[in-house]
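One structure follows; several queries about it will come next.
Removed from the display is one protein chain of the complex; every other protein chain stays in position.
Labels A and B are assigned to the chains in the order they are written; within every chain, residues are numbered from 1.
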Amino acid sequence: MTFAFHASDWLLLAPELFLTAMGLLLLGLSVALGKTKEDFLAFLATVSVGITGALVAFVATRPERATPILGGAFVVDNFALFFKALVLLSLALTVLASARYVGAAPYPGGEYYALLLFSGVGMLFMASGNNLISIYVALELMALSSYVLAGYFKAEPKSTEAALKYFILGAFSSGVLLYGLSLVYGAGGVMGLPELAKLLASASRSNLLMLGILLILAGLLFKIAAVPFHVWTPDVYEGSPTPVTAFFSVGPKVAAYAILARIFYVAFAKFHADWGFVVALVSAATMVLGNVAALLQSNVKRMLAYSSIANAGYALLGVLGFRTEWGLWGILIYLLAYTFMNFGAFTLIILLESKGYAGESVSDFNGLAKRSMPAAVVMLLFLLSLAGIPPTAGFIGKYYLFTAAMKAGYAWLAILAVVMSAVSLFYYFRIAAAMFFTEGSPAKLKSSYALSAVIAVCAVGTLVIGVVPQPFLEVLKSCVLGR
Amino acid sequence: MSDGVLLTGGAGVLFAVLAAVALASAIAVVVARSPVHSALFLLLSFVLVAAIFILQQAEFVGAVQMLVYAGGIMVLFLFVVMLVNPGVTRSEKSFQHQWDVAVVLLPIFLLPFLYILGTEKLPDVPVKAEAFRMVGTRVVGNTEAVSWVLFRDYLVPFEVASVFLLVAMIGAVVLGKRSLEKMD
Partner (left out) sequence: MDALLRDHLVSVVVFLPLAGAVLLLLLPRSAASAARNIAFGVSVLDLIVSVPLWTRFLVGVPGFQLRERIDWIPQLGITYNVGLDGISLLLVMLTTVLTPVSLLFSLTHVEKEVRGYSVAFLVLETGMLGSLVALDLALFYVFWEVMLVPMYFIIGIWGGPRRIYASMKFFLFTMSGSLLMFLAILFVAIRHHTATGAWSFALEDLTRMTFTGRVETYLFLAFALAFAIKVPVFPLHTWLPDAHTEAPTAGSIILAGVMLKLGAYGYLRFALPLFPDAAMRFAPWLGVLGVIGVIYGAMVAYAQHDMKRLVAYSSVSHLGLVVIGIGAFTTMSLSGSILQMVNHGLSTGALFLLVGVLYERRHTRELDAYGGIAAVVPVTTALFLIATLSSIGLPGLNGFVGEFTILLGTWLSPHRWWSAAAATGVILSAIYMLTLVQRVFWNPLVVEENRKLTDVRPSEFVAAATLVVLMVWIGVRPNDVLDRIRPAVESLQKSVAARQVALHESARPEISEVRR
């Protein structure tokens, strides 16, 4: 292997390097400016994410990105760019949604935003990770930042509990993942995904390899909160500060799917028959448990936590569909739709929170239509989209996922998914009924520009993808991975 | 296990002994009642792992293991233990109520693992140890070989790991700091 640095290598790393630098700057500024200037820090964090996005767009135009750089560890293909854009989108939304929430709380804002940006750096590296070890380290960077963010409101016992649960279970799952990676490395002797794919193409099925694949799968299923690795989700979602919960429900999941797709679509596709069965079972269990458990919740964050578990089950249909490109497209479009609709729903929870820390209940939504019709209509849009009703983004996403599952020969799973979507209507429409049919607090709704902007972006995204999906689908087509 | 050149004969026996003792002391870390004992067992386990590295002719990694873990980190641990002086912890019921579940589950997961690891043939280790220390066509020293790998082939993970450590530090400070500055 010949190896040389080029100046252009650093060019391709520009988004990651810039975001890291801005994280460090925020840390320094928070000391210098103190607690009074947190709005400025939030603004700076938003701008940083925006510029990083511009850098990603710039990188997209560079011809150098045709080949992996830095010893093949870092690749900037269309797939990576898609996920980088999506990760930055969720990051920007999180920063904006946090501004008022964190500003009002007695905790320093500088470190909060810095941690968000660092976890963003981890996710950007995850999107581009092209060998096992860099993927793992990037994942850990993202995860460690997440643990701290979960426990950021440390005077709240629920927050601390969330952080502890997330950390212990997360560290355990990382161990499982690492063990799996080491077994696969042991079986193949190479770290790079393309090399691994080449090697496995001619390799025969061995127990060692299967065990490695299974452990990697288990480690990643934890990150996307699939049954039976989901137990942390409701507690962590409930206990974390709500903007952080919103972030957990999209950013890290999206990045974990990037890894899942890259490893399983590129390297392990050959053994689809072996792991496909496991994924099918997990997907079925996840959809059933997520939706049924969500029915029983009265805390709306817990309800959406189970809803996001259920959504992970739907998205696994795409993983099953990795036999054809449809699986990959399904995941991409669904994650895009999911980012908008799920984040939007969580932002409304932030807006409506009325009973102190971790007390968000469905009754917060009572009479929302009277207090603010636009807010109620927009929330309805998110709920319809989450339930997969046309013409919303969620429908297009489910459309692709179901198609992928059927094309891969899992019609029974698609039927189950549809039945479970019907079940999900029960709890989504509990919120809708609360908003429109019941009386609630007459207090005027106080929004901020930042929150309104987040909600508007999410609503527009949810609606536009649903009504004019064509341009988005065109982009997807160019985002497939080679194998 | 396949018989690579590094782990045959006396070296193999030595490896088995070192590994077994390292494992036993790792378990002792968890089981020991006194924090000081735990810390010392941890030290022992670090040292033994360093010995295994050296046995496999990875002298540099062995030395780093000794310096960083057995030296730096252990000293910090002991410092904390001395400062806090938690005494001997009582055996708390609450940490043991899932023993029965563990006893059932452990063999279910462990036996297939052992079976697979025991029956599968790992790829052969290259016969010449020098192959690990090749840079281009040159055979270099242990330290140089590590640095080539670390700063060349695995530069990305290495750099990401540095940010990772930074985050760990921030997290420790943020969560560990006693007072909330905005509360006062």
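For the reader, a short list of remarks on this structure follows.
Keep in mind that, in the parts below, a contact is a pair of C-beta atoms (placed from the backbone, for glycine too) under 8 Å apart; a residue touches a chain by one contact, two chains touch by 3 or more.
Everything numeric here is computed off the predicted structure, so don't read it as measured data.
In the full assembly, the chain not pictured is in contact with A, by the touch criterion defined above. Within the set A:L164, A:V362, A:M406 or A:C479, the residue that contacts the chain not displayed is A:M406.
For subunit A, the list of residues touching the undisplayed chain reads 369, 373, 380, 384, 389-391, 399, 402-403, 406-407, 411, 414-415, 418-419, 421-422, 425-426, 429, 432-433, 436-438, 469-470, 473-474, 477.
The working rule: only the chains that are shown with their structure count from here on.
Averaged C-alpha coordinates give centres for subunit A and subunit B that are 31 Å from one another.
On the subunit A side of its complex with subunit B, the touching residues are 1, 3, 20, 27, 35, 70-71, 73-74, 105-108, 111, 114-115, 118-119, 121-122, 125, 129, 133-134, 136-138, 140-141, 144-145, 147-148, 151-152, 154-155, 163, 186-189, 206-208, 211.
On subunit B, the positions that touch subunit A within their shared complex are 112-113, 116-117, 119-120, 122-123, 152-157, 160-161, 163-164, 166-168, 170-171, 173-175, 180-183.
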